[in-house]
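Notes follow once the structure below has been shown.
Only one protein chain is missing; all other protein chains are in place.
And then chain A:
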Amino acid sequence: MKPDCLILRFGEMMLKGKNRKKFEHSVMIQIRMVFSSFPDVRYIPEFGRVYVVLGDTDYVLAAKALERVFGLASWSPAYHADMELAAIQRAALGIMEALPKRPATFKVTARRVNKQFPHDSQEINHLVGGYVLQAMPGLQVDVRSPEVELRVEIREDRVLLYCDVIEGIGGFPSGTSGKALLMLSGGIDSPVAGWMAMRKGLTLEAIHFHSYPYTSERAKEKVISLAHQLAGYTDVLKLHLVSFTDVQTSIHQAYKDDLLVTLIRRAMYRIAERIAEREGLGALVTGESLGQVASQTLPSLHAIGQVVSLPLLQPLMMMDKQEIIGVAEKIGTFPISILPYEDCCSLFLPPSPSTNPNLRLVEKLEESMEFLQALIDKAVLETETIEIVHGQLKQESIAHLF
């Protein structure tokens, strides 16, 4: 039995009072986007939910696509039945028999919106439940805590039955929380941070620092693939590529000791903030996770975060590495992240970077580096921006070959 309809329920955003309309509109745009390759689907919106009639659409593909809808609290695969008792009973039995594991207990919960239907919801519970009981010996009714709750909705023009309620990915609809700049390295963490930011309704752009010839073309390709993976949730993502070689090598020439990482990261944050301001983005999103590496201790975070005034959003701060990896696998960035190409963060590492940088000292060192401001300006100016459209990772230059 293949479901012929999906019931999608919206979540947290329902609390948003006056903004509800706007939020529903945004989530509908997202739903239409993820279903855009299924010409057959029809949408029936209702308060707080939408019915998606699948037609000839493949249910498995449609279910998979829902993993990309932010603001989706839960959803149910549902089945249509004709507006008559016998048809409802047959459909109910079909659903119960098709369950992967036969339950010991169940109950029927009917809701009658269409008052023309000759039986009220209590009667429907009995008539449908009784029919199923008779056909499935051994099954029992438990109205308090049934293993399966089979819901029957008698709507104005159709009857829907379902029993699964599947959790959606939650969050706020795409683009309802403003815009932010994700600092995207080639690692495991930053794409996850980006995804979590997107799930909270932020529209993202990403910034990546490369250091030719110290980093390779492949490291850049890797970041482009990561950005492309993230673009799967929004369709398009702007990626700013900063040539960081001069800044990095100049700092390194002037200073090689244990504060090097702090100095370099401060320079990165400064450049990122400048790009964010230029592009009208209201926050920086990074993949820092407390205590993970030397630059992620409290004193380091303080010394580095100092240099920007935009809100710093760091969603992974309190997460364990395994949890982060779990999300990375779910969103498909993990296999890309573990490709071996180094990014610029692992260049010129001092033997033992400071876990407790002295802010005064850092500031003094920067003052002595008179070249710094000009190089940062130049890096901002020469930043290359590319637009990554999901499904179009193929470069224009080779697309015609396929």
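The rule we apply is simple: a contact is a pair of C-beta atoms (placed from the backbone, for glycine too) under 8 Å apart; a residue touches a chain by one contact, two chains touch by 3 or more; residues count from 1.
Simple rule for what comes next: contacts and distances are computed from a predicted model.
Chosen from "Lactate utilization protein B", "Sulfate adenylyltransferase subunit 2", "Cysteine desulfurase family protein" or "Sulfite dehydrogenase", the protein name that UniProt gives for the omitted chain reads "Cysteine desulfurase family protein".
When the whole complex is considered, the residue among A:216, A:292 or A:355 that touches the unshown chain is A:216.
In the full complex, chain A touches the omitted chain through residues 216-218, 221, 335, 393-395, 398, 401-402.
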